[in-house]
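Certain chains of the assembly are absent from this excerpt, and the rest are unmoved.
Order of writing sets the chain letters: A and B. Residues in each chain are counted from 1.
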Amino acid sequence: MKISEIAARIGGEVFLNGQLDCEISDIRPIEKAGPGELSFLANMDYERYLTITKAGVVILSEKQSTLTFAQIIHKNPYLAFAKAAQLFQKNNTTFTGVHSLAYVDPTAELGKDITILPFAFVGKGAKIGPRVFIHSGAYIGEFAEIEEDSTIMPHVFIGERVRLGKRVLVHANAVIGGDGFGFAVGENEIVKVPQTGTVVLEDDVEVGPLTSIDRAALDVTRIGRGTKLDSKVHIGHNVQVGKHCMFAAFTGIAGSTRIGDWVLMGGHSGTAGHIEIADRTKIAGMTGVTNDTETNVTYTGFPAIPAPEWRRLQVHQRKLPEYAKMIKNLEKRIADLEQQVSASTKSSS
Amino acid sequence: MKISEIAARIGGEVFLNGQLDCEISDIRPIEKAGPGELSFLANMDYERYLTITKAGVVILSEKQSTLTFAQIIHKNPYLAFAKAAQLFQKNNTTFTGVHSLAYVDPTAELGKDITILPFAFVGKGAKIGPRVFIHSGAYIGEFAEIEEDSTIMPHVFIGERVRLGKRVLVHANAVIGGDGFGFAVGENEIVKVPQTGTVVLEDDVEVGPLTSIDRAALDVTRIGRGTKLDSKVHIGHNVQVGKHCMFAAFTGIAGSTRIGDWVLMGGHSGTAGHIEIADRTKIAGMTGVTNDTETNVTYTGFPAIPAPEWRRLQVHQRKLPEYAKMIKNLEKRIADLEQQVSASTKSSS
């Protein structure tokens, strides 16, 4: 692909800077890239490499005509790099079509140009859109629907009636549409409440390895467009997650909680059930949110409080031994004073 | 199924209230149910729907003869609903019998009316009871035993010699009987201690997706009758869990701990190893229990303490900045007093 075509595809501006609009063969880090290769500078720690890089073209946020290589100008070079990197992704696939060692129910509907590898299982009435890739050992339940260009990695479980949008990527061993954790508790028994709802993953959702998203009790557990879940996230039943959220590993969302758009959650964080997390809330790692949150606020700790207050309390907590000493010292000084005052009162009487 | 038959099966009392003992076709939420459908009222937030519901029959805790529909009376309507819902569960199964794409060792013993789907593996000497359902891609190890009416979802691992009771449900990608985390540490090496024990899941246990229960070093890791584990729970080797417990997602129990009956654990909670958790202990989310607990007490925090004390400490912690200010203010007032008293002592001498 030529420099100008890459620029057009990633929404950047070409600045050839006197160089040829040459063919680019790969993307590499700035200190390793050579002629005919693309690199980028997003982190100023690496600025020194600009004068010595051998890259054929570099993505920068501003034109630098004193440098000697071709440039693609984009206000967010890391984003531009990510888009460019996708253009150069290689596909190692051994096979396309439905492999003879896969099991596909005869009532399943298969789109064009799909791939279904050995030991994958596609249940009755499932609808698989064009160019969907179903890896070895993946399980697609009855009447599940997967739209075009989605990828299901090995050993993924997609439960019955679950619906996936376009370009959804589900990593190995994830479980989409297992039963929600719903029980009625009697005096001598715990009785399962059948979980008859389902799960919807909207377009461009990515689900990490070993992540689970439970089906709703009656309605739908939903993950909004473009949201990215890391490994080992757990989403309880009836949860609604908005668009463009990012949840790190071990994030847990308890049942029926509603989460807005662009919410960030750190590793080992969690929320209680039945609460509302506002748009653009940030939740730090190891933080447990027990109440509704406010937009654009960062929360930390358990129970979660706004991060600046949490940091202030941390400072005070570290000083507790000092405060204890101060209190004891004050007590002694007061006792002394009381004695002196009492003595002087007596002596003056 | 007729209203009277449903009532009999769920242990409720029929109150036809002048209506026919008609055939009921499905269960739906009270605001959506129509004629010929069953609903329930367990949560008073929904009481207003009683006057407008179109349901053919509603489960209530007390007879209400002013309402116009048939009723089933049960002291715990949610429990009664859960039982009724199970009567209406549909089975989407494509297939019964042993599928030709499954692998079943010739020495395995198979009960009547079992289902084994494509790509499931049943090892030598395994015993599979009547009506057991083994889903696609599940693995049943050598000499494992699964009693009647149990269900093993896709990609579950049941290790060798593991024993499952009746009506056990193991969700997708769970691992029952992986090795315990047992090692002997030398100066220059860490040596694995072979984990030669096993796991027993008693009747009516439910194990969530991606949950792991490690086999004992020598004896048995045991989960008691009716206990329900959510997604991504981890149970270490040699742990004994009692009956009717419920553990939420990311609960972790370290090795050799003993847990009583009816214990509740919240999300992201855990216990140290080699301790005793008393019957009916409640452990809040994000709580780490490091010592034995007492019956009927709720614990919170890390290290865990009784919840009322934890809440009190939280209030004080939030006031730390105020306390610090008070201490500084007192110090100033004492310094002033000391000066005045010292001055007055001098002046009076």
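The definition used in the following text is that a contact is a pair of C-beta atoms (placed from the backbone, for glycine too) under 8 Å apart; a residue touches a chain by one contact, two chains touch by 3 or more.
Being a predicted model, the structure only gives us computed values, none of them experimental.
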Total copies in the full assembly, please; the file places 2 of them.
3
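Keep in mind that, in the parts below, only the chains that are shown with their structure count from here on.
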Centroid of chain A to centroid of chain B, CA atoms only: how many Å?
26
Okay, in this complex, where on chain A does chain B touch?
103, 105, 119, 121, 123-124, 137, 139, 142-143, 155, 157, 159-160, 173, 175, 178-179, 181, 183-186, 189-194, 196, 210, 212, 214, 218, 232, 234, 236, 250, 252, 254, 268, 270, 272, 288, 302-303, 305, 312-313, 316-317, 319-320, 323, 326-327, 330, 333-334, 337, 340-341, 344, 347-348
In the complex, chain B touches chain A at residues 29, 76, 78-79, 81-83, 85-86, 88-89, 92, 94, 99, 101, 117-119, 135-137, 153-155, 169, 171-173, 206, 208-210, 226, 228, 230-232, 244, 246, 248-250, 267-268, 285-286, 301, 314, 317-318, 320-321, 323-324, 327, 330-331, 334, 337-338, 341, 344-345, 348
